[in-house]
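Mind having a look at this structure? Questions to follow.
Every protein chain of the complex appears in place save one, which is left out.
Order of writing sets the labels: A, B and C. Residues in every chain begin at 1.
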Amino acid sequence: MKKLINDPAHYVDEALDGLTLAFPSLVRDGAAGRVIRRTHPASRGKVGIATGGGFGHLPLFAGYVGCGLVDTCSVGNVFEGPNVDSCIEAIRLADGGRGVLRLYGNYGGDRMNFDMAGEMLEDEGIACTTVLGTDDIASGGPDQPARRRGVAGLIYAYKAAGAAARSGSDLDEVTRIAAKAVAATRTIGVGLAACRLPSAAKPSFDLGDDEIEMGIGIHGEPGIWRDKLRPADMIADEMVERLLADLPPAAGGEVSVLMNGLGATPMEELLILYRRVRAQLQGAGLTIVAPLVGNYVTSMEMQGASLSIFHLDAELKALLAAPADCPFWRVG
Amino acid sequence: MKKLINDPAHYVDEALDGLTLAFPSLVRDGAAGRVIRRTHPASRGKVGIATGGGFGHLPLFAGYVGCGLVDTCSVGNVFEGPNVDSCIEAIRLADGGRGVLRLYGNYGGDRMNFDMAGEMLEDEGIACTTVLGTDDIASGGPDQPARRRGVAGLIYAYKAAGAAARSGSDLDEVTRIAAKAVAATRTIGVGLAACRLPSAAKPSFDLGDDEIEMGIGIHGEPGIWRDKLRPADMIADEMVERLLADLPPAAGGEVSVLMNGLGATPMEELLILYRRVRAQLQGAGLTIVAPLVGNYVTSMEMQGASLSIFHLDAELKALLAAPADCPFWRVG
Amino acid sequence: MSIDASRIGAAIGRAAGAVQTLEQELNQADAKLGDGDTGSMLARVVGAMAQSGAADATDVSDAFGKLARAGMSATGSSLGTLISGAFLSLSKQTKGRATVDWSDLSRLLAIVLDGMIARGGASLGDKTVLDSVHALVLALADVSDGAQAATAARVSANDALHRYRDLPCRMGRAKFFGDKSVGLDDPGMLACAKLVDAVAGAETEFANITT
Partner (left out) sequence: MSIDASRIGAAIGRAAGAVQTLEQELNQADAKLGDGDTGSMLARVVGAMAQSGAADATDVSDAFGKLARAGMSATGSSLGTLISGAFLSLSKQTKGRATVDWSDLSRLLAIVLDGMIARGGASLGDKTVLDSVHALVLALADVSDGAQAATAARVSANDALHRYRDLPCRMGRAKFFGDKSVGLDDPGMLACAKLVDAVAGAETEFANITT
């Protein structure tokens, strides 16, 4: 597995340099440069949204810093949560005087560091709330939402909470919206080939030449089954079926859909999958609103795809349609 | 090499269905559905721009149908030029009464079919001109522009000509601009791993586990050298060096840059490359305007990257900055 | 016996049968310097031609026309377009004729060849399918029946393939890397030799052609 990189020790920082140079709406900040924030911060009086996470998932997390989305992002090393300093800085930099929502994926390291950051900031009087992305249905049963990891569906929570914050909602309301969006999102992934950590000698898992893994995690964690490659339509059908078997309580008739590439999957294949997913969802009586197809949340060069369904009501639908602008997602 | 596909015989049509379903600004047209056109065509009186090419390069070609870019695209099978019928249809559908520029990559099959289409349309009185993308410096010497293939840099010609057409320029002027943009663009690619045609049993070429190929073509055609993998910065340096050794006559001090992924290369690596490319270009006294980093022109799951430099003067710079909107590129 | 529509239909049927087994070999030949699609493209194109109803055409011109149209809608690849164009040329040249004599073949192919050169912009000697067609034009000049034609075609197409193997390709991208092509068969020439072999097989008693 070949990589176009330099010294693995500089992987994250070099990529962050590239990110901010290529996309001037983003800038590095923080003592170690491990916060990405908006070059032109929101005007004061907006609830701030801070996110963060390990590296290697671009556009997630840092790429969603922008108008109508998140304000700041603390950046960890590859597949390691952001350290406490960068979490503190991300929260401080997101603060516009009306409090900060910490919105990130449910991973141990991330949680510990954002929690510690919150404790350390108590004296500064920044009101903080937390919402964790928990959309990956393969990492815990429907009865174990707290075990579920946050994967691609997190961007729907960014979008909804970001729109609420932008419209002037207060911290409680932004937090309510984020939690509602998370609760309305379900994701499942399928893996075809692993990625390799820049510092690791081998890929993080091995799949046979004709094997795939259903339910794989965003770092290659084991899924639900591993078996021979099947036709795309069968895979799409199973993904839809599993996601619809795990409906949120208040699911209505409209959904948005994110057909996401994990990094090395060509657009052509995502489109073939999407076409089938759409037909199956329509067959189930669902209407698709504002679908997304592309590489939104990746695992470096992992091959595979994830499907997220965002169950909409009128409120979430309006928030999804609100204007937003970051380097990788623009609405309106 | 695993693919998330169904029957290879339906690969293109299923992906085109997905494309138009995912991106409602695009619609399939033509007797065989092998033309992608704007769902809301430009109003009459605009010079039309028709493009086309083989499949497997998304977003190229069909993904650049949009406002301020190209109007129609004929779509061939994987790595095969579009057939003559789809070329005829693409030209007809692009026509808004002021003639049509055929703007596509310099490949034998594409040329023959667009030429035949033009001959067959002579009776219909649609004025047609042709400009061929020839940006790939590895496919012909500087003295052999006619041998050079069109690769990623073609999108700069789309952008410039599309902006000129949108502003009301006549066919001669749009053609002049397209030719000028092509002449101002240089691209070189580096390959790390091959793609596989959906109908083929094997990848189209073999690279050793630690080999790369400099100057590789967009279908994996052999390049300038094949050797061991090098650090990203060394590769970036060589790409820049080779591109700057092949300056267009009127090159000035400003350039746009497209750091393009060939399909399976993670965003992180493109950013690491871009960071170095930018430093090298700045070191050479060049200023970068509106850089692009991402998967703009791919070869399905090929791993690698290409670098395009678009040398700007005041006219091209203004055209590059003009508003444009398609599913994969939005300006303004 | 001369060439009529049913014979054309039968010939294309044999080609369609043969091309299935050639598909991956031709893909791999093309992958060496090109994009690796020659075999899959030809499998689809020749398959479509075999479904075009050429055998039931009203005359040879109509039969060739059906092949041309089938090929043209199946691909826009270089080789496929040149082949379809060749059949279109044959259709135009034989307008109104129910049959074509074996002795006419060379003259017809010479005009086909001119059209391919004009359309594709390559030259004789570039190591492309043109050189195979050229060899056929020469070899068929003096034949008077099907068996002679079949033998002459098989021998000459194979011969051209061998003769050019160690020469550099001068066409397209490959020219820039001409030397890399030395020792490699041009996929178009390889396809021509193999398909002529399959098509002519039933027309000749000579089974042992060196390959």
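As a working rule, contacts are C-beta pairs under 8 Å (C-beta built on N, C-alpha and C of every residue); 3 or more make two chains touch, one makes a residue touch a chain.
Just so it is clear, the structure is predicted and the values come from calculations on it, not from any experiment.
Note that the undisplayed chain, when the full complex is considered, contacts A.
If you put the hidden chain back, the residue from A:G63, A:G118, A:G133 or A:G217 that touches it is A:G217. Checked against the full complex, the one of A:H10, A:R44, A:R147 or A:R330 touching the unshown chain is A:R147.
Only one of A:G76, A:G133, A:G162 or A:P327 touches the absent chain when the whole complex is considered: A:G76. Within the set A:G109, A:P231 or A:G252, the residue that contacts the chain not displayed is A:G109.
Seen from chain A, the chain kept out of the figure touches residues 8-9, 32, 54, 74, 76-87, 107-113, 115-116, 138-141, 144, 147, 149, 197, 199-202, 204-205, 217, 219-222.
Keep this in mind: only the chains that are shown with their structure count from here on.
Listing every chain that touches chain A and chain B alike gives an empty result.
A comparison of C-alpha centroids places B closest to the centre of the full protein. Ranking every chain by how far its Cα centroid lies from the centroid of chain C, the top place goes to A. Averaging C-alpha coordinates per chain places the centre of chain B 32 Å away from that of chain C. Between chain A and chain C the centroid-to-centroid distance comes to 54 Å (mean Cα coordinates, whole Å). Multi-chain contact residues of chain A (touching two or more other chains): none found.
Multi-chain contact residues, meaning those touching two or more other chains, do not occur anywhere in chain C.
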